[in-house]
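The structure that follows is given in the form of structure tokens.
For this view, one protein chain was removed and the others were kept in their places.
Our next item is subunit A:
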Amino acid sequence: MRADSTCYTDSGSVRMESLKLATHVQRQQYVGKTLFAHFDSHSQSSNKLFLATDKNIFASFNSRTGDLLWRHVDKVGPEGTIDILVLHGQDALMVVGGGRLLRSWDTNMGGLNWEAVLDTGSFQAACFVAIQDTVKHVAVLKKAAISLHYLTNGHQKWVENLPDSDTVQYQAVYSGGEVEVYVLGVVPNSHLTIIAYSLEDGEIIKQRSVEAPWLSSVESSCVVIGQGVLMCVDPATLALYTLPIQAEEAPQFNQILLQSLDLEVSLGFQPVLVSSQPHPARSPISEFFLQLGPDHHVLLQLNADGYTIAALRDFQPAFLVSFATTGEKTVAVVMTPKNETACDINLFSADSGRRLLDTTVIFPLDLNGGKPFKLYVHAFLKKDDSVDYRVLVQTQDHALTFIQQPGRVVWTREEALADVVTMEMVDLPLTGTQAELEGEFGKKADGLFPMVLKRLSSQVILLQAWLAHLWKLFYEARKPHGQVKNEVTIETLSRDEFNLQKMMVMVTASGKLFGIDSKSGSILWKHYLENVQPNAVFKLIVQRTTAHFPHPPQCTLLIKDKDTGLASLHVFNPIFGRKSHIAPPALPRPILQSLLLPVIDQDYAKVLLLVDDQYKVTAFPSTKNVLQQLQEMASSIFFYLIRSDQGNLSGFRLRKDLSTERIWEVVLPTEVQKIVAVNGKRPNEHVHSQGRVMGDRSVLYKYLNPNLLAVVTESTDAHPERAFVGVFLVDGVTGRIIHEAVQRKARGPVHFVHSENWVVYEYWNTKSRRNEFSVLELFEGTELYNSTVFSSLDRPHLPQVLQQTYIFPSPITTMEATLTEKGITSRHLLVGLPSGAILSLPKMFLDPRRPEVVTEHSREENLIPYAPEMPIRTEWFINYNQTVARVKGIYTAPSGLESTCLVVAYGLDIYQTRVYPSKQFDVLKDDYDYVLISSVLFALFFATMISKRLAQVKLLNRAWR
């Protein structure tokens, strides 16, 4: 322990580093797909926006800037699901976890007012209940019970079981400001049940059932409008049905045929009703929207008699409609398509259907984004009592756009980034001039004279660029310093000196791709892939890097449907996000495996092989050149397939006709253990040193098998005494099991990293109830079998395997190893903790050669003595106080500097930084004293000159003597 304390607890240097880090660290926070959104209508000047999302997050935004004010991240999964969010005054009420909890939040500060545990039963509906114009209660309807809670403290006023809840499906609760609460239930295709509860004690005042053989669901086809009139639509009979809820004298629904209103439903479309209840203490407005087709809406009004309906206005085409209320005025908001690139949003008076003048807002349609999906309108009164409004538009790609008149986009939030699935970092292109020089060498030579001309022309271009640069410097020097903006745009992108700035290509679960500049964090391009299934699996492959000017870099995204296995390819340029003109191959059969070969075609693109379920291989690109190369190399192209449901690992070899043959097979019986993860090594990893120098000056050579796979299994037996985690090291070419270790009394989730000659895995020890880290290292021994080249086919001896295990005092969520350009820098493990911290754990601490007893040799080797517990030092947290919520993955990429590794952590948030596992050994410090060093150099130089001269004179004098 003594040795490491001198190395690592240098708090002074840590502080220095944190100051330096602050310049290129950035974190972006997201919330996910919006389910409920409300504007703070409590005060006129308020600019707060409240969102509840599918990621179980309740958040507040500043609606002027789009900045996150606060955010509450609840549990993942159904336990934290937000069922409903309703807003009243300063209270935001939320039902969480399928009707488990009722919560009230203070909207000003985001603090929790109270939380009430609800009785079991699945949540159906909730609404505010008011008496005499003041909202005092909230009613929560469950499958078999209704309960009333006080708004001030959440205490339950009463709870009542619903009658016949096993046959009647209760789906809606309605209160219009009277002393009764109405519960609506339906027996599908039979009748509707209406129960009126007394607000005071929960007693059933009235109960009646109405024949409704056409009705299957209240939730989807009915709304309450006007003075408590239930309005339903039936797609089968093409009619509207009305029924006064309170009135006893109306024993049945009143039918109004759509035909009598001159309305027609689009073929196969389920009509939708939209109504609005501006204030819970008052009854809903008597106007409502009826959607008749995908882009056809009608504004209708229920006449005062409560039976007849008048059509106010027909909107076709209209994508989206909504109601908004401010003060006493309620307006209808309609979004209509304008042209290819924009939509119009207009306000209409709700009671007359008249268009309000000067209320048009233009919503720009992003061609690389999704279609509009939902409108959230914030209406407010201007000084002259006219209505003004701002609109929050949610698009299919989860993006939120906030616009105000006449069409100014105030802000946009790309909430798709809350669910990044995979990412890659791509080098930026060289500047135009550098690229020009590169291009000169890239092209084929035509002869001596054209070559000279080409050289001259490129030098002229260089001179021109230099002069332009000088002019720019001169021009900007006259401006005040603050005004010189260094905004990154797609045009000014260029690689920096040390390749520290890169393009982060991110793939999100919604199917939207992003290109993000790693330095500023700004989104430079985005592309929304429509028709991506929600359960699709993505694999991002860099086929051609930026290094092959003039060929553009090329990325390929493999999108695979998890159920059918059918896949499609999206080929694009990672710098500009544009879809490539190269046509991807048609893939009619399910794809089992994809592999990137080191073979390149004549355009320097790496070849992607796709293996289908009949073990046939498709190559992409599949030019003649590629096919020829594949035929030549076929006998040395091996690949493996893993069927975790059958516990089957098998290896294949490519044949000359691009069919395959099975050459090995390993079967792990599924009744004993199941394969949970398989991981090879990263192909761009470099290992600088072939071995480790030991204390006695001999060398222990590493077993560096590039084809090695780490297969992790978990036992099917979950009993704590018999559960185990298996780690298999399998050669991916020969199928040889290099090592097979069993961690007894252990279970997952297992996180592991496989790199160089080691595997680090983390598991849960069921006996000791703690998390443990284990490290496996493979060595060939003190002699190399074949030092020039590694071949899996020619390594008859099994490596020596060393293993050690440590206790880790925290659970982890993800793990990755740092990666540098040449692999000289020592390695660190980046561990994402559930607390949101990212720990940079030196690999030195995970070394199976850590000695139990310190000897002369182990001290010579700088081995830390073994300690069973792995420390967590707070100065190892690379993100300091900037926690990353729900870290899902960590991506590491090398930079041009050997000491520096670029790190991106993604989950709910995105966090980007750099780490220096061996400190910045190849960078001069900021406070490096150039003056002193150069003056000393000069002084020494002159001193040498003078003393030389003096010595000469002296010699001369002596010679004369």
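Keep in mind that, in the parts below, a contact is a pair of C-beta atoms (placed from the backbone, for glycine too) under 8 Å apart; a residue touches a chain by one contact, two chains touch by 3 or more; residues count from 1.
In this section, contacts and distances are computed from a predicted model.
K.L.:
If you look up the hidden chain in UniProt, what protein name do you find among "Guanine nucleotide-binding protein subunit gamma", "tRNA-splicing endonuclease subunit Sen34", "Sodium/potassium-transporting ATPase subunit beta" or "ER membrane protein complex subunit 10"?
P.N.:
Options "Guanine nucleotide-binding protein subunit gamma", "tRNA-splicing endonuclease subunit Sen34", "Sodium/potassium-transporting ATPase subunit beta" or "ER membrane protein complex subunit 10" narrow down to "ER membrane protein complex subunit 10" for the missing chain.
K.L.:
Of the residues A:191, A:374 or A:736, I need the one that contacts the missing chain.
P.N.:
Considering all chains, including the one not shown, the answer is A:736.
K.L.:
In the whole complex, not just what's shown, which of A:198, A:644 or A:804 touches the removed chain?
P.N.:
Residue touching the absent chain, from the options given: A:804.
K.L.:
Quick one: which of A:463, A:672, A:718 or A:933 touches the chain that's been left out?
P.N.:
Only one of A:463, A:672, A:718 or A:933 touches the chain omitted from view, namely A:672.
K.L.:
In the complete assembly, which of A:662, A:822, A:859 or A:948 touches the absent chain?
P.N.:
A:662
K.L.:
In terms of residues, what is the contact footprint of the unshown chain on subunit A?
P.N.:
That gives, for subunit A, the contact residues 635, 650, 653, 655, 661-669, 672-673, 715, 724, 726-727, 730, 734-737, 739-744, 765, 772, 774, 786, 793-796, 800-807, 852-853, 866-869.
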